[in-house]
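Excluded from the complex is one protein chain; the other protein chains are retained at their positions.
Up next is chain A:
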């Protein structure tokens, strides 16, 4: 499509209007505007989340990192840390926000650790809703969480109870992409078994993770194949590293062990490339699903609640109404029972 705004190059075919040029205009405008993407990473300490994020985006998002000792961790609660970085590649600007959740799963009693996270997600939705309903809608900043990488520990036999509970709590609010961390712990057989186990458990508990959309029928065969491969590899088993190691004369990113070198970008070693491909080719889709599904869910719930007036009394009245309805139902049941008894007696 070489029609980049040059009005003189249109074919003279009859019936050609020219609005086929629209996608190009959208494309140019969005390139100028830049993209925003918010990625949340959740997982226990020490699963390599920060390393993976740095590897994915080839930046250093955590320059002054302080890891607290175990005694300090006993007192700590889950925190939310958002760091934003502007990445530019081939003229396309991306404003990436990574939301980290240090302290998740650290405490001995992790019952409350996801409340903070859910509250954060809801707050972002709330803010967007507020901006959207406001008067000046020119510069709405989209801070909603578009995607959540959930890091599963490779050391277990599948999902832990905490994993299941957390994913069930947020699967209706954000796109979950499960990731098996530190995959160099697993041999190939162990990895396949773990992936199958995780998928089984996800299905068993009814957790809705992000589903990659099937390739459109008009895409080329290569893209369709790529999408098929991606879909079959979920959850991705990844390794992250920012250290450069020399292997066969080339400098590649990897981890050096006494028994060999694990290459981050080698598809035979791990699924890092697949994860990156998925993220990059589906960034738009992730944003769309967040907007169309999760945000709309939130919005309709919120407005329904607000419709009853955000008033304490009215909320109470609501509850009283529900109570009265329940009582009414109970009375009706009792009456029905008594009627049945009377009928039985009259039949005797």
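To be clear about the criterion, contacts are C-beta pairs under 8 Å (C-beta built on N, C-alpha and C of every residue); 3 or more make two chains touch, one makes a residue touch a chain; residues count from 1.
Keep this in mind: contacts and distances are computed from a predicted model.
Asker: UniProt protein name for the omitted subunit, picking from "Creatine kinase U-type, mitochondrial", "Superoxide dismutase", "Geranylgeranyl transferase type-1 subunit beta" or "Septin"?
Answerer: So, among "Creatine kinase U-type, mitochondrial", "Superoxide dismutase", "Geranylgeranyl transferase type-1 subunit beta" or "Septin", the name matching the hidden chain's UniProt entry is "Septin".
Asker: Considering the whole complex, which of A:109, A:136 or A:217 touches the chain not shown?
Answerer: Of these options, the touching residue for the absent chain is A:109.
Asker: Pick from A:83, A:185, A:226 or A:281: which residue touches the chain that isn't shown?
Answerer: In the complete complex, the chain left out is touched by residue A:185.
Asker: Consider the whole complex, including the chain that is not shown, and state which of A:54, A:153, A:277 or A:291 touches that chain.
Answerer: With A:54, A:153, A:277 or A:291 as choices, the missing chain is touched by A:153.
Asker: Among A:15, A:91 or A:161, choose the residue that contacts the chain missing from this document, as touch is defined above.
Answerer: Checking the options A:15, A:91 or A:161, the one contacting the hidden chain is A:161.
Asker: If the hidden chain were put back, which residues of chain A would touch it?
Answerer: Its contact residues with the unshown chain are 44-47, 67-71, 73-74, 106-111, 153-158, 160-162, 165, 182, 184-185, 187-188, 255-263, 268-269.
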